[in-house]
Each structure stands twice: as structure tokens, then as C-alpha cells.
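Before we start, here is the structure in question, set down as C-alpha cells.
With one protein chain withheld, the remaining protein chains of the complex are depicted in position.
Right, chain A next:
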Amino acid sequence: MGLAIEVKGLYKRYGSHEVLKGMDLSVAEGGVFALLGPNGAGKTTFIHILAGLLRADRGIVRVAGYDVTMEKLRVKMSISLTGQFAAVDDMLTGTENLRMLGRLNGLSAAQAAARATELISQFDLEAAGGKRVGTYSGGMRRRLDLASSLIVPRPIVFLDEPTTGLDTRSRRSLWDSIQALASQGITVILTTQYLEEADQLADRIAVIHEGRIVASGTPAELKARIGEEVIELLNEEGEVSHTLTTDGTITSIQDQLLMLAQQAPPNARVRLRSPSMDDVFLALTESADSNSNKEAKRA
């Protein structure tokens, strides 16, 4: 199997603000790959460079085996992009949007019309297909947006925060659509801020922090590095005063609670929750820092 994405030494800055500082990443063909990172980490910047919308300052970027600056047309024919903000035409109806994009993807008028009808029903938009997109809800726009990316099959699909702003039900159904894509052999590259989402969907995850990939691996590998359930100790005002990570087993949670019971006042309250992005980051960046400290000491 070849590589869907191959990035070496990628740098990108906006003015004096360096966003990507030497990214290296290889993604094999097939499956779902999640790029995890907080606000401003450079996820959108990275996706835009992969999709040929932005130019890298330095580095090698190959998508589907093609160089993004030298072989633009081949890259375009290999990808589709659903951006972070819905890229739909508010003044047109849902069906008109899809037909136009069908034609612009090289379908005949009849094919474009047939494909639009198919996608409208596949994405549950029958009732709204003839209405202007300006009147759609956020979830409907998002579904139309995704449908717009799937008009013709492309081997690589980029989804930039596809579920942000969706309710639980729409999120689940979008997850199903994403899994369906992967099962057709399409490589899905998505970005997200939610560990849970990456965990549910992705075969492999990379975490981006301060312009570099700080960790990558399967969801299980990453979770092993940060633990499973997190215990939060609350103070009198009900605010979190301390957090402890566990591996999710009764033994581990019990151990931590016993330790807390000795230190905290007896009427203090605790709460159990899944690890958040913050925990992942704290864990990953701490270990990245301590690794580099060790290396510094060794040197």
C-alpha cells in the first residue's frame, strides 16, 4: 500500500507568526486518520496546505503521491475538502448547489441531476432540497457541505472539524457516513478537538502541538499514555481543585481515591470523567518536555 500523505519538514508562517515548525507525517492509504489539536494549533493551516489552498514556506508535501505545488491538477483530482466552515452557496437551493458542483466536477447535466437527487436523500435533505441554503439549520448546512464533497469519488477526503456544532444525533450519523467512506476504501483525513471523536472514528491519530506532531499512534496506544478515567477533586465552591488520571480499572480508581481520602477533607466531593483534550495535552506535552530534558541531561 502506498502513502496517502507524505509530509517532510513542513514550515508555514503568517508574517512573523510561525504556525507549522517542521512537521513530519506519513499516512498510509485507507482508513480514517485523525489530526487532534486545540484551537490555533495549525490544523486548518495544515489541511489547507495539503489541499493546495495554501503554499508551504518550506518542506515536501505529497498527496496521493503527487507534489502539491508541482502537480496541482492531479492533486485536485485525488482529493475533496470539507472545510471548517460550511462552503455552501446560501443563495442557491441544496439541489442547485449539488448540481452545480456536479457539473464543475465534470459530470454531464443528467448525471449531475441524478447524483444530486441521490445525495439529497442519502443525507436526509429531501424536504429541504428545493429550499435556499440560507434558510438551513447549522446541521443541514453541514450535511449538504459533506454531500458536496462526495459528488464524485476521490481517493482522499479531508474533513476539517466535521462535527463541530452538531447535536449528538447528527454527530452520530455523520460518524456513520465517515465510516461508510472508509469502508469503500477511501482515505479519510479529519481534524478534531475531541479525543472521544478521534477515538470512535480513527484507526490512527496524530496530535499536533505548537506546530509539530508530538504523538501519533492508534487510539489505544495514545490512551495508554494518558490513562482512562480522570478523577476530579472539587473544592467547596464546586470547582475542580485537583485531577488524577487512572487506567479505568476498579483497582486503579480505588487506589487513587484512597490516596485522596487521606489528603482531602472527608466531606470533599469527587467526580469521574473521561479524559479531555486538556488531559491528553498535559500528558503528551509533559512527557515531550521531560523527554527533551532527559536528552538535555544526557548531552
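By our rule, a contact is a pair of C-beta atoms (placed from the backbone, for glycine too) under 8 Å apart; a residue touches a chain by one contact, two chains touch by 3 or more; residues count from 1.
As a working rule, contacts and distances are computed from a predicted model.
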Can you tell which of "Sulfite reductase", "NAD(P)-dependent oxidoreductase", "Transport permease protein" or "Sarcosine oxidase subunit beta" UniProt lists for the chain that's not drawn?
"Transport permease protein"
With respect to the chain omitted from the figure, which of A:L54, A:I213 or A:A268 is a touching residue?
A:L54
Absent-chain contact - pick from A:G40, A:G138 or A:P153:
A:P153
Touching the absent chain when the full complex is considered, from A:Y11, A:F85, A:W175 or A:Y194:
A:F85
If the hidden chain were put back, which of A:I60, A:M100, A:I213 or A:V270 would touch it?
A:M100
Absent chain, residues of chain A that touch it
48, 51-55, 73, 76-77, 79-81, 83-89, 91-92, 96, 100-107, 111, 115, 132, 148-149, 151-155, 184-186
